[in-house]
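For this view, one protein chain was removed and the others were kept in their places.
By written order: A, B and C. Residues from 1 in each chain.
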Amino acid sequence: MSNSIGKIYKLTTFGESHGEAIGGIIEGCPAGILLNTQNIQYEMMRRKPGQSAIVSQRKENDEVKFLSGVFEGKTTGMPMGFQILNSDHKSADYNHLAEVYRPSHADFTYQSKYGIRDYRGGGRSSARETANWVVAGTVARQIIPEIQIHAFVSSVGEIFLKKPYQDLDFSLIEENAVRCPDHEVAQKMIEKIKYVRKQGDTIGGTITCVVRNVPVGLGEPVFDKLHARLGQYMMGINAVKGFEYGSGFCGAKMQGSAHNDLFNADGSTQSNLSGGIQGGISNGMDIYFRVAFKPVATLMQPQTTLDHDGNLIELQAKGRHDPCVVPRAVPVVEALTAMALADFVLLNQTKRI
Amino acid sequence: MSNSIGKIYKLTTFGESHGEAIGGIIEGCPAGILLNTQNIQYEMMRRKPGQSAIVSQRKENDEVKFLSGVFEGKTTGMPMGFQILNSDHKSADYNHLAEVYRPSHADFTYQSKYGIRDYRGGGRSSARETANWVVAGTVARQIIPEIQIHAFVSSVGEIFLKKPYQDLDFSLIEENAVRCPDHEVAQKMIEKIKYVRKQGDTIGGTITCVVRNVPVGLGEPVFDKLHARLGQYMMGINAVKGFEYGSGFCGAKMQGSAHNDLFNADGSTQSNLSGGIQGGISNGMDIYFRVAFKPVATLMQPQTTLDHDGNLIELQAKGRHDPCVVPRAVPVVEALTAMALADFVLLNQTKRI
Amino acid sequence: MSNSIGKIYKLTTFGESHGEAIGGIIEGCPAGILLNTQNIQYEMMRRKPGQSAIVSQRKENDEVKFLSGVFEGKTTGMPMGFQILNSDHKSADYNHLAEVYRPSHADFTYQSKYGIRDYRGGGRSSARETANWVVAGTVARQIIPEIQIHAFVSSVGEIFLKKPYQDLDFSLIEENAVRCPDHEVAQKMIEKIKYVRKQGDTIGGTITCVVRNVPVGLGEPVFDKLHARLGQYMMGINAVKGFEYGSGFCGAKMQGSAHNDLFNADGSTQSNLSGGIQGGISNGMDIYFRVAFKPVATLMQPQTTLDHDGNLIELQAKGRHDPCVVPRAVPVVEALTAMALADFVLLNQTKRI
Partner (left out) sequence: MSNSIGKIYKLTTFGESHGEAIGGIIEGCPAGILLNTQNIQYEMMRRKPGQSAIVSQRKENDEVKFLSGVFEGKTTGMPMGFQILNSDHKSADYNHLAEVYRPSHADFTYQSKYGIRDYRGGGRSSARETANWVVAGTVARQIIPEIQIHAFVSSVGEIFLKKPYQDLDFSLIEENAVRCPDHEVAQKMIEKIKYVRKQGDTIGGTITCVVRNVPVGLGEPVFDKLHARLGQYMMGINAVKGFEYGSGFCGAKMQGSAHNDLFNADGSTQSNLSGGIQGGISNGMDIYFRVAFKPVATLMQPQTTLDHDGNLIELQAKGRHDPCVVPRAVPVVEALTAMALADFVLLNQTKRI
């Protein structure tokens, strides 16, 4: 049950980093949608390692094969099974990890909980899993084509994109390797990432996501508020440490007289510190939120760590890893957002009869 | 389905602020637990309005009546129905809201989504609902008595409690009205709250929660990570705008070499930027997280707002409202935390056979 | 989780026979329905003990109180909490059962599973619970007023109503105490029930349910077929031992050439051995099914039974019990059917966009 998200539009996944394949089953996709598979492959490419100089140079097969639920190009309402083969996984890179728990990874906790783990490449805890989410998220976008979802990198380490999102040109997001829609800031971020990589180090960052043209009425009281669902989905992404929407943590410093969003006569609001969600339900204004990612735990420098027998030993990581995860996490944030919204759109169809 | 949380230890709730009663059904509580009802009533009292000079002076009946699932003082494994009657609700205070949407409240979104709403006191969107959560959370604590959960107010507006939590004495939390375990900072917070109240204004704040003595192995990959569940539960609390755990948003500024938590030989870690959770599973170190609350939207000063007919009108709030929500939200944060942990403890019993 | 049924239209219940109250929470009822509470009370009366000479003479309070989810007479889309107080429960009748397991009851299994049980009146295993179902089922009917659901008693012991349902006048169902729409057969059934009651004995029976005016398209492949859901719901009723729909067990004796339902040009079928469901989805023809109830286990004659300490002792039942459960189970069968159908109608609204 912990391998599924969504209520009507539901994804269930499987797969380890170095198993034969990863994949999933999408349920609840309405019938009759002409599936744009090129679009799916495009989003997979955005998530892929090796796409630029600042991400992992690992090669991953990201070809998605749909096994069911699509007939003559259209969805049939049946579950859509899909898989992505694992290849070029160089398991040998991980043999040295069989008996070792890497710091700030899931090795120790998985081993303790289950008494067994697939140690190759992090197994089930690997971010390889997010490829499954991009598949399901891109299908979700095709259910709600009118809703526009734009995520971008808003900080890398101490380098912040300080402009309000309203002043940004989202068409620039894909124009640079770090996915920051401001050329100048992007260059600084890229340099920073290159710098830490040279040190054998890694660095954290944040992603901001803006959703436009959202219908009024998405989200469900009281335990499935729109922002609670978004928070749940985002907190599930590997390396995420925080989530805020609308005014977020800054809002906690404010007074109500400054924070309240006064209405216009048409039901829209003059300000939008609410972040497009009131009482857990979308109000038609832009939804925006921010997600914090810690620095990647795998360093290209020696670290002291623990082995199965309780010895502290020195570990030298192998493999090809990301110095900073946020550029590749942008399509993942968008995918999860799309899944949540598609689910709420479908749920909303049951509220009146 | 959106009125439930939990998988094994599950709460389903109902109730509007000014209906006859609120209440819920607790499922999955193991059989044979000697129920401490005094403890429940104590936690209800911590959440109650009117408990101090800095919270709403509304009087609420908070007497919990269990209707099932308990026999001769012990849980039977059967669902525990409970209810809390609404009284002293002064619905007349809300008649002027029948045709009006208050700014930054759920009025507009509920009306738009459902075409009808119980406008009295916010109806289902009222924080009155959190009383249900305190009931279920306090029962949850009795399932996992060894786990210690301490929440406290860590900021009000710009006033921050800056000491690391390790330097705090949690026994002081209940010693002042604002629930901040530092006398000096607490006094400043209380003064600030009194000041904004005098202005007819409100103010935001944050709550930090620390969980000690957590067994290793709680949390489920990949969509039900321990921190994702905590985030989901916390984001569901009224007025919450953000959630972070461990290093949180600060972690996003750091480099991996500084962020990684190196092991001790016994499996514990030297630092704990992970916040007691790695790969979504508890590692036995302290869990800690922070929750951001916006300022209460109901001001005791006139505001321009919108009515059903699309007119912008001036609204003067009536009733007795909180100038700052965080002191009363402390037991709510603890209750939800207990529910999540009890659920994971029970789920964990199914992982091996 | 085992106290809930339904996916969109969902009921969660609580309550023991002799606790303070039973009740439940209805989720997913669409907003804006003008609730007919008289209708609910009427159905409760049909289920009530003491309504005729051939059922239990126990007096039960069956007054339903809605606590939420209804505002100014209409549903609001919020969860509908309701409760029914227990009164006149004469718990003292059950004190002699504290240490005894009645034959063919749930006493032994509950005690073994949970290590504790509320022995008064069967506790959670009592058919008192079905009162909750009648509440939720009657609300469900108001969501789908066009669908006609008629259950009736089709056998008591060896006395069978042999006419095909098409030849019956359903308006006669309520004309006699046993709820069989054939005057002559009904009289025989009533006499049989009176006869076994005089012996201190009980007797089994069957209920047939016919559903008319069902829209095409209800039911979901593959694990939530319309008939599988009906079967699941019916098998959950106390004392039920079997379920069949359409041709049922007789169909297992037939050849395909006789069993297939040939089409008419309008999509209807000439015969209807399918029972209105093909591939788990309604085809617009009448749905009909049959439910088998064992004889009530509580006899008014001495029986040998087992106590906690492993002694075989003689037990003499007290209390006021039904000699035959089917007359009072008729509204229960209808209620569960309505819940299943309302749920599928709502689910069906998500299948296309």
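The rule we apply is simple: a residue touches a chain if its C-beta (ideal position, glycine included) is under 8 Å from a C-beta of that chain, and two chains touch if they have at least 3 such contacts.
What you see is a predicted model; the values in this text were computed from it and never measured.
Of the listed positions C:67, C:168 or C:196, the one in contact with the omitted chain in the full complex is C:196. Per the touch definition above, the residue from C:17, C:56, C:138 or C:348 contacting the chain not shown is C:348. Taking the complete complex into account, C:274 is the one of C:56, C:176 or C:274 that touches the chain left out.
For chain C, the list of residues touching the undisplayed chain reads 1-5, 7, 13, 101, 103-110, 112-115, 124-125, 129, 155, 157-158, 196, 199, 201-206, 216-217, 219-225, 227-229, 231-236, 241-249, 251-257, 259-267, 269, 273-275, 277-283, 292-299, 301, 303-306, 310-312, 348, 351-352. Residues touching the missing chain, restricted to chain A, are 1-4, 7-8, 10, 12-16, 19-25, 27-28, 31-32, 65-69, 71, 74-81, 83, 113-118, 123-124 (touch as defined at the top).
Chain B meets the missing chain through residues 8, 28, 30-33, 77-78, 143, 221, 345-347, 349-353.
The criterion applied here is as follows: only the chains that are shown with their structure count from here on.
Two copies of one sequence, chain A and chain B, touch each other mainly through matching residues, since over half of the numbers at the interface are common to both. Mean C-alpha position of chain B lies 39 Å from that of chain C. With centres set at the average Cα position, the gap from chain A to chain C is 46 Å.
Averaged Cα coordinates give chain A a centre that lies 26 Å from the centre of chain B. The set of chain A residues that touch two or more partner chains comprises 221, 351-352.
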